[in-house]
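Next up is a structure, given as C-alpha cells.
Every protein chain of the complex appears in place save one, which is left out.
For clarity, chains are labelled A, B and C in written order, and residue numbers in each chain start from 1.
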Amino acid sequence: MSEISKEVFTVMKIKTFKYFFKESISNIIKNRVMSFASITTVAAALFVLGIFMLLVANVNKMVTSVEDKVEIKAFLNDDVTTLKQNEIESEIKKIPAVKSIVFESKEDALEKFKNQLGENKDLANGLDLKNPLPASFIIKVDKVENVADTSNKIAKMEGIYKVKDGRDILDKVIRVINFIKASSLALIVILGAVGIFLISNTIRLTVYARKKEIGIMKYIGATDWFIRWPFLFEGMFLGLFGAIISILLLKFGYSYVVKVVATDVVIFSLIPAEYIINTLAWQFSIVGIVIGGLGSLISLRRFLVL
Amino acid sequence: MSEISKEVFTVMKIKTFKYFFKESISNIIKNRVMSFASITTVAAALFVLGIFMLLVANVNKMVTSVEDKVEIKAFLNDDVTTLKQNEIESEIKKIPAVKSIVFESKEDALEKFKNQLGENKDLANGLDLKNPLPASFIIKVDKVENVADTSNKIAKMEGIYKVKDGRDILDKVIRVINFIKASSLALIVILGAVGIFLISNTIRLTVYARKKEIGIMKYIGATDWFIRWPFLFEGMFLGLFGAIISILLLKFGYSYVVKVVATDVVIFSLIPAEYIINTLAWQFSIVGIVIGGLGSLISLRRFLVL
Amino acid sequence: MIKFSNVSKVYKNNHIALSNVSVTINRGDFVFLVGPSGAGKSTFIKLLLREIEPTSGEIIVNNVDVQKLTRKQIPMYRRSFGIVFQDFRLLSDKTVYENIAFAMQIVEASSRDIKKRVNQMLSLVGLSNKANMYPHQLSGGEQQRVALARALANNPKLLICDEPTGNLDPETAWGIMELLNDINLSGTTILMATHAKDVVDKMKKRVIAIEKGVIVRDQQRGVYGYED
Partner (left out) sequence: MIKFSNVSKVYKNNHIALSNVSVTINRGDFVFLVGPSGAGKSTFIKLLLREIEPTSGEIIVNNVDVQKLTRKQIPMYRRSFGIVFQDFRLLSDKTVYENIAFAMQIVEASSRDIKKRVNQMLSLVGLSNKANMYPHQLSGGEQQRVALARALANNPKLLICDEPTGNLDPETAWGIMELLNDINLSGTTILMATHAKDVVDKMKKRVIAIEKGVIVRDQQRGVYGYED
C-alpha cells in the first residue's frame, strides 16, 4: 500500500485526477449497454439482499418478542407475610439475569383463573370464599438461556412454595430460536456472497470487453495506475448508482408492505420503513461503491500483466 | 413462427446442425471467461431462487399445519339422546366443507378440563358428582375461509346448545396466513424476475462482446439463423450447466439443513430433501435452458439488424 | 453486372463521401478503383455490399436493385461475391483454416469439398503451414492473404478487394496479382480498390479514379496517374 500510494500521489496532479473522473463518466456513457447491465445487476443483487435483510430483521423482531414472553412464575407459601414477601422480592432482584419482577396476589390469580375459564367462569364461583390459589412473583429474565439457572436459585429461597418455568418447552423454543437466527445469518451471508459474486462477474465482463483498449493504452506507455483510475471510478459509480436504485426500490416496496400490513394484517407490527431504510441506504451505498471499485481493479489485474 | 421454421428446417442439413452444435461447444470453451461468468450467474441466481422456494415451501407447510388446527366446537344440550346425537352427527357430516367430526362426551370434557387445570387439578374434584360440562362435537373444516359459514349452519341445528369457532382470532389468523402466502408468492415472482434479468444481462454481455464477430459473419453472407443457432445452443448449454450446478448446491445444502433440523431442532419437520429437489431439478433445468437460449436470441437481435 | 446510377452517400456527420456517381462494370471486367486517401473507394465498396445504404441513387447488381433486397435476401446476395476487406475482418476466435472454411460452411458445402478447397486456397496464398494459427498469431501480410483466400473459397463470379496488397511486399503482391489475373481470365469479374501504383500501371486494366467522392477518370487500360 505504501508503495502504491507513493507512486500514485507523488505523480498525480489534480488536473490528471479530474481527467480520470471525466474519463470514467464518459466511459459509462459510451459503454451504455455494459453500464446498464452492471448498474442493474448491482441494483438487483442488492435489492434481493435488502428484501432478505428486511425479512430477517422482522423475523428477528418477532422472535425477540416471543423470547420476551418467557417468564418464571414463583409461587409463595400461603403463610408468607408482606414483610417476608418484600424481602424475597429484593432478593430475586439481586440476581443479575432478572430483568423485571411483578407480584401477583391471590386475588389476581383467581381473577386470572376465571378469565382463563372463559365461558365456563361460573365453575370457579365457589372458590371466592376460600381462595386456594397461591400468590406469586412473575419474573422476566434477560436471556432465555438464563431461565434455568435463575429459577433454580429462586426455588431454593425460603417462603417459595414452587417455581414454574416451562423448562420442558423452553428447551425446544431456544432451539427453534437459535435455528432461526443461525439460518437467517447463514442466508444473509450466502446472499451477500452471491450478490458480490454476481456484481463482480458483471464488472469483470465489462472490463473484459475492453481488454483490447487496455492493451493499446499499455503499449503506448500508460502506467498501470493511469489505466486503473478511470476503471476504479467507473466501478465505484456503477456500484453507487446500482445501490441507489436498489435503495429506492426497497424504500417504496417496503413502505408499501408496511402500509398493507398495518391496515390488513394488524397482528404483526413491522419495523418502521424509515429506520431500516436509512440504515440500509448507507450500508448499501458503501457496499456498492466498494464492490464496484474492487471488482474493477481485480478484473483489470489480468489485463495489466503485459 | 411458421415462417421461421420453414426457413430453418427446409434449409438446414443434419451436417450443418452438427456444425452448430460443435460450434457452440467450442465457443463456450474459447470464451472461457465469459462462459464461466454466465454459468455461475445462472447457478447463483437459481441457487438463491431455490433457497427461497424451499423456504417458502416449508413455511407453507407450517402454515397449513396451523390451518389444520382450526376447529369448530358444537356443544350439545344436556337432554340430547344418543339417537338424536347420531342424527346431528350425520346432519353435520352432510355439510360439504366438513372434513372430520369427533364426538366428545361429558366425561371426556371433564377429563380435558382437569388436564387444563394442571397442577390445580384438585379444584375440579367436586365436579365429578354433578358434571356441569356439556358434550360436544369437534369439527374440522377443509378451508379456514369456510369456518364462519359452517358454524352458522351448525348453530341453527336442533339440540345444539352453542357453537364456539374462535371466530375472533380466526379472522386474524386468516389474514396472517393470507399475508404470508401472498408475500411468499410475491417474493418468488420478484426473485424469479430478478434471476431471469440477471441471467439475461450476463448473456447479453457475452453476446455483446462478440458483436464484431457477428458483424463479420453477416458481411460475408451468413444468414441470421446460421449465426443464431450456435448462440442459441450456447445459451442453452450455459443455462443448463448453471442449473445443474445450482441443483447440486441446493441438494447438498438442503439435505444438510434437513439433517441438522432433524437432530437439533426437532420441532419442525421439514419437507424431505429428495422430493423437492427432484421437482426442482426438472424445473430449474428447463428454466436454465429456456432463459439461456432466449437470452442469447434476444441479445443477438440488435446485432443482426444490419 | 454492376451499375451505379447517380449514387450519393452522405454520412451522418454530413460528410459527402460519394456524390452523384454513375458507373457500369461489365461481366468479366478487371477494374482498379484508385484515388487519394478518403476519396470514397471503400464507401463505394460498402455500398455494393449493402453494408451501408446510399443517400440517393440506384445500385443494380446482376439485374437486382440492391436497395430493394429484403433482410432475408441480403445474405444470399452477399454470398454471390467474394470480398477482401481493407481491415481484413477475420474471425479472431477461429483458426486460419476455420476462417476460410466458414465462408463455405455458410453455403452448406459438403465437408469433403470444404477440406479440399480450403487446403487448395491455403497453398494458393502460400499459408499451408499456418492453417492452425489464429489471426493474432499471423503477420500483417499473412492476415491479408487469409482474407483473400476466404474471398476466393466459394469461387465467386464477382471478387471485390479493398486494398488487398497494402501489407504485402512487392514480390508477394505480384504473386497475388497474377493469381487475380488468372481468375479474371477464367471469367470472374474483379473490382479492386488500391494504392499500388506499380501494380496498376503494369497491369494495364480499366482504372476508375475517384477524388473527393467524384469519378474524375474512367479509363480502359489505364494507369494510376497520381504521381506528382
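Just so it is clear, a contact is a pair of C-beta atoms (placed from the backbone, for glycine too) under 8 Å apart; a residue touches a chain by one contact, two chains touch by 3 or more.
In this text the structure is predicted, and so the values were computed from the model without any measurement.
Participant: Which shown chains does the chain we cannot see touch?
Facilitator: In the entire complex, chains touched by the missing one are A, C.
Participant: Any idea which of C:Q73, C:S139 or C:N155 touches the chain not displayed?
Facilitator: Once the missing chain is taken into account, the touching residue is C:S139.
Participant: Return the single residue from A:K61, A:K106, A:R175 or A:K218 that touches the missing chain.
Facilitator: Residue touching the absent chain, from the options given: A:K218.
Participant: Among C:I2, C:V21, C:V34 or C:L191, which residue is in touch with the absent chain?
Facilitator: C:V34
Participant: Over the whole complex, note the residues of subunit C touching the chain we left out.
Facilitator: Given the touch definition above, subunit C has residues 11, 13, 34-38, 41-42, 86-87, 133, 137-142, 145, 162-163, 166-174, 195, 197-198, 224, 226-228 touching the missing chain.
Participant: Given the full complex, what residues of subunit A touch the hidden partner chain?
Facilitator: So the residues of subunit A touching the unseen chain are 7, 11, 13, 15-16, 19, 27, 30-31, 212-213, 216-224, 226, 305-306.
In this text, only the chains that are shown with their structure count from here on.
Participant: List the centre-to-centre spacing of subunit A and subunit B in whole Å, with centres computed as mean CA coordinates.
Facilitator: 26
Participant: Compute the distance, rounded to whole Å, between the mean C-alpha positions of subunit B and subunit C.
Facilitator: 61
Participant: Distance from the CA centroid of subunit A to that of subunit C, rounded to the nearest Å?
Facilitator: 66
Participant: Which residue numbers or ranges of subunit A touch two or more of the other chains?
Facilitator: Residues of subunit A touching two or more partner chains: there are none.
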